[in-house]
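Up next, chain A:
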Amino acid sequence: MDSFIVISLIKVAVVFAVLLTTLAYLQWVERKVIAHIQVRPGPYRVGPHGLLQPVADIVKLLTKEDLVPTYVNKPLYLLAPFLAMTMALLSISVIPFGPQIQVAGYQTYMQLTDLNIGVLFVLAVSSMGVYGIALAGWSSNNKYALLGGLRSSAQMISYELPMSLAIAAPLLISNTLSLRRLVEKQAGGIWNWNVLHGPFPQIVSFIIFLIAAFAETNRIPFDLPEAENELVAGFHTEYSSMKFASFFMSEYANMITVSCMATLLFLGGWVAPWPAEYGSSYVPAAIFVLAGLVALYHGFHPARRRDGYTLPVFGVLFLIAAAVFLLPMVQSWLIPLFWFCAKTGGILFGFMWIRGTLPRFRYDQLMGFTWKFLFPVAMLNLLVTGFLVALRS
Partner candidate 1 sequence: MQLWLIPILPLAGFVINGLLGRRLSRGLVSAIAIGSVLLSFAWVLKTIFGLGDLNSRYVEHYYTWIASGSVNIAADFAVDKLAVVMLLVVTGIGSLIHVYSIGYMAHEGGYYRFFAFLNLFMFFMLVLVLASNYLVLFIGWEGVGLCSYLLIGFYFHRQSATNAGNKAFIVNRIGDFGFSLAMFYIFKNFGSLDFTKVFQQAPGASEAVLTTIGLLLMVGACGKSAQLPLYVWLPDAMEGPTPVSALIHAATMVTAGVYMVARSWPIYVHAPSAMNVVATVGIATAFFAATIGLVQNDIKKVFAYSTVSQLGYMFVGVGCGAFSAGIWHLMTHAFFKALLFLGAGSVIHALSGEQDLRNMGGLRNKIPWTFLTMMCAAVAIAGVPPFSGFYSKDAILLAAHEHAPWMYWVGVATAGMTAFYVFRAMFLAFFGEYRGKEHAHESPPVMLAPLAVLALLSLVGGFLFNIPQFLSGVFPAREAAEDNSLMLISVGAGVIGILLAWFIYVAKPAMADSLASTFGWIYKTLYNKYYVDEIYDAAIVKPLVGGSRTVLWKDVDAGLIDGSVNGVGTRAKDIGGVLRLLQSGNIRSYATWVLFGSVVAIVALALAGIGSTGGLR
Partner candidate 2 sequence: MDVILFLAFAIIAVVCAINVVVQTHPISSAVSLVGVMGSLAVLYLLLGAEFLAAAQVIVYAGAIMVLFVFVIMLLNAGAESKKGRSFTAQLLGLPLWVAFLGLMAYFIQRLYPQSTRVHFGGFKGGGAAEIGHALFTTFLLPFEVTSILILVAILGAIVLARKEMD
């Protein structure tokens, strides 16, 4: 009992430390990715390759003046960012990152807690996320904020439907609501992942889920609530300093959550694309070796002056990481974690890529798209899946 509490506390601490760091650095990654898409260097000044930029941002946000306008509804105005952030962080507690591991003689799962209804929990928490935005919009007592909040609530409610239907289809195949069992059912290789799993590969479902996920997280091309040329800054117009940062971070936390969900539901979670006996456990090491070599090459042929110092250091770090991946004692948990992060990271990269390339929808197009296209398609997909699953059993 006691060891359970201690282990849980440690896990919570680790997960949230990692998660919050990731949130901060995700912003940096995004700026870098978009910069490179647009052929510019991106953040570059603070630290090597702008690596310390997030720290600078946090310091900036913390030290800014925290304004509370006089005309707002104060309790709700204060509650809104808190709600948004809480709901964004809450779902991470049921996400499994890897299989059961043994640490210092204790068996534990790489997951904060496993619920029998994990998928429903995530859905429930994400459906509560609307309140943060809606209340922020309303309590600001500002017409731009109100319109942004209204749009956002309508959009999130509307896109929740195709998303739920898209989630239901792989659940029919896996026949469980527990996220851990979901991954265990997809073990074995890429052909067992729900996105390719018989009797009906869930490719359509996967794509619908991703589209709905973009809308749920208010990302481009669905970032209508904060369409700055129409609504100034949408629901968070009146927010500043850390309260603004809360909304900002909750958006990124939601992105991570939906990417994790997509990985778990469709891409087999931490399962490697092919079994370890065919050498899948050497892939991470190989990738890091390759990355290290590339970094070293560019370090010895620096394009910019300081690269001559920083890139060799990165190269050596990558090579060390590759060596770590080959150590047998950590392989059992590090390799599943690698696959999980790689899949989630791939989806997150997709988020950024799309932000860098696609324009924004018009509002009526956005609503028409979900109700007249996504929803029927998701429904059809669910029907066909259900029919085929019923035929198989």
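Criterion: a residue touches a chain if its C-beta (ideal position, glycine included) is under 8 Å from a C-beta of that chain, and two chains touch if they have at least 3 such contacts; residues count from 1.
How were these candidates chosen? In short, all candidates are chains of the complex that A comes from, given by their letters.
All values reported here derive from a predicted model rather than from experimental measurement.
Chain A shares a touch in this complex with candidate 2, selected from 1 or 2. Touching candidate 2 in their complex are the following residues of chain A: 73, 75-76, 79, 115-117, 120-121, 123-125, 127-128, 130-131, 134-135, 137-138, 146, 149-150, 153-154, 157, 160, 177.
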